[in-house]
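Below is one structure, written out as structure tokens; comments come after it.
Yeah, one chain of the complex is gone here, protein chain that is, but the others are all in their spots.
So, subunit A:
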Amino acid sequence: MSNQRSFARRLAGTLIERWVGRAYVEEFLGDLDEMYEDRLARGKFIAEAMYWVDSIHLIFGFSSTEKQQSHSMFIGNMIKIAWRSAVRQKQFTILNLLGLTLGIATCLAIGLYVYEESTYDSFHVNGDRIYRINQPMIWGDWNEQLSCMGPGITEAIRAEIPDFEEVTRIMFADEQLMSVTIDDQAKHFNEAKYFMAEDNFFKVFTFPFLKGDPNTALKEANSMVITASTAKRYFGDADPMGKLIDVKSPTGTNALFTVTGVLADVPAQSHLQFDMLGSLASVTGFDSGRSTWIWTIFGTYGMVKEGTDVAALTKKLQALPPKWAEPTTQGVFNQTFEQFTKGQPWTIYLQPLRDIYLAKSPTFNRFGPSGNPEFVMIFGAIGVLVLLLSSINFMNLSTARSSNRAKEVGVRKVLGSEKNTLVRQFIVESVLFVTVGTVAALAIVQLSLNAFNTLAEKQLVLLPHFTSPYFLGVIIAFILIVGLAAGSYPALYLSAFKPAETLKGKLRAGFKGTGIRNGLVVFQFTVSIALIICTFFVQKQLNYTRTIDVGITKDHVLQLYNMHQLGEGADVLKARLENNPAFTVVAKSGFLPPNVWTGDRYRAEGPNQPVVDLHYMRCDENYLPLLQAEFIIGRNFDPANAADKYNIIINEEAAKVLGYGSKETWRENSPLGKSVVQSFGSEEKLQIIGVVKDFNFNSVKQKIGPLLIMRNDNDKHWSYGAGFPSYLSMRLNPGSVSSGDELQRIIDGVKAEVAKVDPAVTFQYSFMDEEFDNTFREERKMSVILNLFTVLAIVIACLGLFGLAAFSADQRKKELGIRKLHGASVRQLVFLFSSEFTKLVALSIVISTPLAYLATDYWLSNFAYRTPINIWVFMAAGVTAMSIAAFTVGFQSFSAANANPAEVLKNE
């Protein structure tokens, strides 16, 4: 009978054998088989099932008794032993925990940052069906994507493509001056986060309404929804619904908007950030003009129907531009569609909503923040590296430490401990360590989160994550994985000792972990040195960008914003400021370097001249002298010369792209007196009266582009009008700004002047050099955080090295003592002892140098102006690492070499 047992019965039998004490197995299995035979009479299935029921019952009934009999150690006992050995070797314990805690805390903080950055826009209910519709950057590099469309595409989609449930548009509006009157008191606000949204906006996006009806709030012209905190700012605790807000519209006229809804504040993790949304219906005729395909200030979002094949839909969308954009290219540029695109495909992209924030392209988002995927990647990598470093440390020190416990293991084995029990002991110890480290790290992160948030300009939180089972799962998994990984090596290695040998002391001489330990040290130092080098170059590049000659004098230039809100008053203010002795020049301009973003299409006059994209800026005759821009040929605008109103000045680069060659060829073919034709509208001709030396009108991250400078009163260009921003700039008289107090007094004076002209205008100013600096804000932020983590990595690596050196010193006490007896000097001993570690660090330098070179080279390739990659930086980093290592090891080696040999050798 027994040879016919089914698989199910055999399995049950095996389980019983595994879990029930050996003493019982025979009789139980016998009983089970006997019963099985009896039960077969009632059917095989019943017999089989009852076999299992009985088996399980027996297992439950007898496994608990079993445990107490065969395991000599309980978990409580293990913890007690772990605690004793931790206390016995305090130095190791503290080093070990410190390194581990630092590493976990760093990784945790970075983890929070990466998590936050990669979960933007996840609160929208239909988020997985929402796509932003992008197109090529038609104003420059057609390979780049542009996140804003003309309003025309939406009309085309609505007419032809049924796959979208909704398509909605949000229109960019420049900074607006808003006013409300409360109790006859006028309040003024300058609003940058104000956009115009279409009435179906809230059908696509989930922004919960506190008051008002999402379906109708934006239906009527001149209606507006505001966020709760904006409502508070404007109306205090009064009910904002139905209140009027006066908006100075882009055309300079005022319009009254009615508040029709109050939204909960927009979550920080949204790529759309607004305080107020006006109804798009308030903008009359935005979708009927000639330029509906090139007026690229409309964020366009589509929600596809359930189950739509997005790839097929994208394919369908490609047919739209050639079919619909032609009237625009003809009407505005007098070009056919093909001429306008120069044969480049006008691709329509569908970008999933949740990818928008961290996408590599398009980089620019008019309606809120956009993330930097490179930072997230770099920091993610650093987080993992630092964690790896500290885990390695932990493993290293645990292994080293555990060899001191070889005797303990030997004794235990002699007393009958099984290998499994020993393995379990070491793993429990290491898991305990990691648990303590993790708890400490959580506490540290929680305490330092505020500081980190200030540094990274984020609003990270830790505590709310504790309610997420996912987060807890990750933490627990982390503890187990690191604990197991770090504990497994010493556990398996030590428990395999032969007790006779360890008790004789043989292990000391033959302890074999060194190969792996050395490898780990090399890895740690490679990472640390590479980080030192990279950090150094980031710093060097940042310093370098500050010293680049931008071609204009950017120091001592005070700039006033919102001057267009003054209207005619701007000239009054300018005249008053000119009388101020603190200023040498006062000038008016339509843009401020380094933020000249506007561009248009032009061509040199004459047959078959190519159409080129030029940046343009508007200014008066004082602005170029204020910038101290250098004229190569020609002259500045002359107010006495009436014709100058429509004349222009270009830069060298523009001369080149327009086909006038470089300054060497100008003697034969001077651009002066030549005309540039606006390649749109009425094809106005603009005569060149001067060429200036190239200067950086954008961030020095970029190369200098072609630039056309026209008078700010040139009314033949479409950008003329009250709605376009204008600024006043003043060059400070260096003699009058000898102190910060004095500067503050000057600024206060200007503020008073502005208030005298129009008290409603917000006073806002900046200094040009600071604005240039600000273009490197992100990089500077990164550099600060990078510095922090580099220091952490080095500290962790040093902790590890220190621990190993201490361990090694302890191991080699006798060897050094005997050498000393035989006449070795302290110097020789220190050298002997240190050289072991010096070799490791030297190897790390060799490995890290090319790695750091590649990383630096890659990062620097983002910049137009690069700091050279000097050899001395690598050497300095190597020397730094070496001296840090020498310092760390030095202490140990001196104390080891100085020990009295008699003391060391007396006990055997």
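The criterion applied here is as follows: a residue touches a chain if its C-beta (ideal position, glycine included) is under 8 Å from a C-beta of that chain, and two chains touch if they have at least 3 such contacts; residues count from 1.
Keep in mind that, in the parts below, contacts and distances are computed from a predicted model.
The complex appears with one chain absent; UniProt names that chain "Helix-turn-helix transcriptional regulator" among the candidates "FtsW/RodA/SpoVE family cell cycle protein", "Transglutaminase-like putative cysteine protease", "Helix-turn-helix transcriptional regulator" or "L-lactate dehydrogenase complex protein LldE". Only one residue in the set A:L11, A:V53, A:I79 or A:L455 touches the chain that does not appear here, and it is A:V53.
Interface note for the absent chain: among A:A12, A:L29, A:L520 or A:M710, the touching residue is A:L29. Although one chain is not shown, part of subunit A still touches it, namely residues 1-2, 24, 26-35, 37, 53-54, 57-58, 60-62.
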